[in-house]
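For this view, one protein chain was removed and the others were kept in their places.
Lettered A and B in written order, each chain numbered from 1.
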Amino acid sequence: MLLAVLSGFLLAFVAPWLARAAGRYSGWLLALLPAGLTFWFASFLPEVAAHGSILFEYPWVPGLDVGLTFYLDGLSLLFALLISGIGTFIVIYAGGYLADHPDLRRFYVVILAFMASMLGLVLSSNLIALFVFWELTSITSYLLIGFDHEDEKARKAALQGLIVTVGGGLALMAGFVLLAMAGGSYELAELLHEGDAIRDHALYLPLLLLILFGAFTKSAQVPFHFWLPNAMAAPTPVSAYLHSATMVKAGVYLLARLNPSLGGTDAWLLLLSLFGALTMFTGAVMAIRSTGVKRMLAYSTVMALGTLTLLIGLGTPTAAAAAVTFLLAHSLYKGALFLIAGILDHETGCKDFRDLGGLRGKLPVTAAVAALAALSLAGILPLFGFVAKELLFESVIGAPWIVVAPVTLLALASAVLIVAAAAVVGIRPYFGPTVPTPKHPHEAPPALLAGPVTLAALGLLFGLYPALAEHQILAAAARAVHGAPVELNLALWHGFNLPLLMSLVSLGLGLWVFSRWEFVRARFDRHLEPRERFGPERGYELFMEGIVRISDWQTRLLQNGYLRYYILTIVITLVALTGYTLLTRYPVVPTPNLAGIEIHLLAVALMTVLAALFAIITHSRLGAVALLGAVGFGVALVFILFSAPDVGITQVLVETLTVILLVLVIFRLPGMYALSRPRARYRDSGVAVALGGLLVWLLLLIQETRFFPSISAYFIENSQPLAHGRNIVNVILVDFRALDTLGEITVLALAAVGVYAMIKLRAEDRQK
Amino acid sequence: MDTIMALVVGTLYATALYMMLRRSIIKLVIGLILLSNAANLLIFTAAGLTTGAPPLVPDGASAPVGAVADPLAQALILTAIVISFGVLAFAVVLIHRAYEIVKVDDMDQMKDTDT
Partner (left out) sequence: MKTQMNSLILRTTGHFLLPLLLIFSIFLLLRGHDEPGGGFIAGLVAAAAIALYLFSMGIKSARQVLWVDPRNLFGIGLTLAVLSGVPAIFYGQAFFTSQWWPIYLPPFGTLKLSTPLFFDIGVYLVVVGSVLTIVLTLAEAEG
């Protein structure tokens, strides 16, 4: 299992060389891995259907008790199959679609890395690992949207997608930490059984909101839906894979995954079903308003994501069944439609429905596949989309009373609009009068057709035999979402009932909308365009401008270029915070400890203090060096008098060398002039005295109280028995803490290299 | 004696900070030297002051007799002293080089990166 998840990363490393070696067939060659993974995951189908879940554990950082755990149940297996299965066709398709692109090999690297991250995301049982994979998908998505990096629009869209999804990721991480606190574990496999404890926890609402924020941004829910259509700047295989079939469903996956732990509360029901329903409707309206092929598909994806969120939010067994069925159906037809959009673009050079028409003669296979996928999108007999749509209607009319009215209305309205959009997608480019196109269209090559044909055929197969999908995977998936076994009873024909009636209504109205597409679009445009200035995308732009303005302001304030203001800021903060904590938490006046005062100790202390004080008022450089030497030797005497011979000797030697150093350099530095104004001097002495006073106070308190024993006891006891050394300080340096010492001598060596480099560089400057 | 040492540490910190806040770069160097002495002495004093009991094990014994001074703080300070020499040398040469290029000793005139 570990190998299965990581194999994508491994292949990504060598993909450029493999692709070069394979030449024109690189796509077919690299697709062997996802294809193999698909079959490997499929081999788990019987076991998961029978037992429900399998747990794989691998030690990762055993010392910290961090493991890599993978949890395979119906839900994660369904996702894993979709990721590796659709991934297979995407890689093949990319080999044909981007055959002449100079960066094809880079594309393979990122798309394989993405596939591996996505697999890791859906299979991880550990929340931390899940989060890491989650962020990896955001990053690979950024690289893929911005694949055409010379296009400014693509770069902008990539950044927008990254900021929205990573911003959500940040909230998600906080949510995960709270979730682990509430549930007492970072393992999903355990959290799934802690539902009651989590729901009753005081942190339930905050953690729910944080996790929903993460999931909603990733899955493009209102009001974060705007990044997804912009992400269509990516090459078509990416749109089909990331922004339709897999990555954007990560948020939905997370919601479905956590439904047994978090679901079942009023907050969950209201937030998910209302945001989901709104997203569904918004997506449908925006889809019918679009004329770009990919843009319309992107908005219909937004609609589908909203539908899934709504279904997970409803929480009924039927809704769970509908969610997994709709998920599978959508991945199949939307993947196919995106790939067809790519074919149209590739063969004709057009990206807008208004420039396409009458292509059925030139592209017969594409037209047939498009028709199948569009029928599934519209939810028409006998395709799998119909099964999903029936279940959707059944779920919304059986929803809890509090939301039943709005969600049913919105679902019906969205269905009408999506039927119209499906008609545009399936009919418009292929029928009607032939429109001249920039390129002379030919039927697409097998590499491009393999994916859409297979996906559409599966949609038809599952439509005709829904039980096939149900027994293999959907029953297990629905059980994972709902947390208890669910009766699915998928069938094409349930007799005449309310869902069927709703289907018929949506079909009829949808076809009417299609027949008057231009009119409907104009109507929507007239009402919505003036309001778009206040839309969420505008909010995003304002947010970004605000960030720039704030960072500009704070850079001017904090990075003002005056070293002493930096020091002042740091010291005042230190004094204020430490002082506040000391006074509020530990309001004790330390008693002066004057025991053991001896005249020679007192003399040393006095000499050190006086030397330091004179060093700051002298105007002679030589005098300052001498006084600093006196301070240093005074400190050395303190070390020696208080039982630290090694430290004392070191201090004496370093003090000698420091004087040599200063003698070598200081006379080439400027003299000591008083540059500050008196006011600045008073202010600085005030701050300096405050810092000194704080440290005196702190030291006195430390000397009075020991909160815990020194860890030195271990070193003192074991110096001779374990390390065969009688000088404990030296034993600590070269044996117990040798690694620290290694770091320290490295710093010393680096300082020497720095000095050498600076002086030699100057010598070279002079020679020039 | 502990109280006296605390006062010494406080004075060293105050003088070091005062020098580091001056505009003349040479005073910054003096402040740095004072600061490293102050920091070492702070750690040393905080670990507790012991007279006449260095952390050495007598020949033939397996552990020192009675309480000895804290060896861990001493080990920390020992390396800190040597490193602070290296860092001081680096800082001094850096300041000298900056002075050579910019030809001003007032740090207020050194605040632009593009001179």
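Going forward, contacts are C-beta pairs under 8 Å (C-beta built on N, C-alpha and C of every residue); 3 or more make two chains touch, one makes a residue touch a chain.
Just so we're clear, the structure is a prediction, and the values are computed from it rather than from any experiment.
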*Which of the displayed chains are touched by the chain that has been omitted?*
A, B
*Among A:T434, A:N497 or A:T746, choose the residue that contacts the chain missing from this document, as touch is defined above.*
A:T746
*Looking at the whole complex, which of A:L563, A:L657, A:A680 or A:L701 touches the chain that is not displayed?*
A:L657
*asked:* Can you tell me which of A:A174, A:V520, A:A626 or A:V734 touches the chain that was removed from the display?
replied: A:V734
*Those residues of chain B which, in the complete complex, touch the missing chain*: 54, 56, 59, 78-79, 82, 85-86, 89, 93
_Residue ranges of chain A at the interface with the undisplayed chain_ = 645-646, 649-650, 653-654, 656-657, 660-661, 664-665, 667, 723-727, 729-731, 733-735, 738-739, 741-742, 745-746, 748-749, 751-753, 755-756, 759-760, 762-763
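The rule we apply is simple: only the chains that are shown with their structure count from here on.
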*Cα centroid separation between chain A and chain B, in whole Å?*
43
*Residues of chain B that touch chain A when the two form their complex*: 1-15, 17-30, 33-34, 37, 40-42, 44-59, 61-64, 68-75, 77-79, 81-90, 92-97, 99-100, 105-108, 111-113
_Residue ranges of chain A in contact with chain B within the complex_ = 560-564, 567-568, 571, 592-598, 601-602, 605, 608-609, 612-613, 615-616, 621, 624, 628, 631-632, 635, 638-639, 641-647, 650-651, 654, 657-658, 661-662, 665-666, 668-676, 684-685, 687-689, 691-693, 695-696, 699-700, 702-703, 710-712, 715-717, 719-721, 726-729, 732-733, 737, 740-741, 744, 747-748, 750-752, 754-755, 758-759, 762
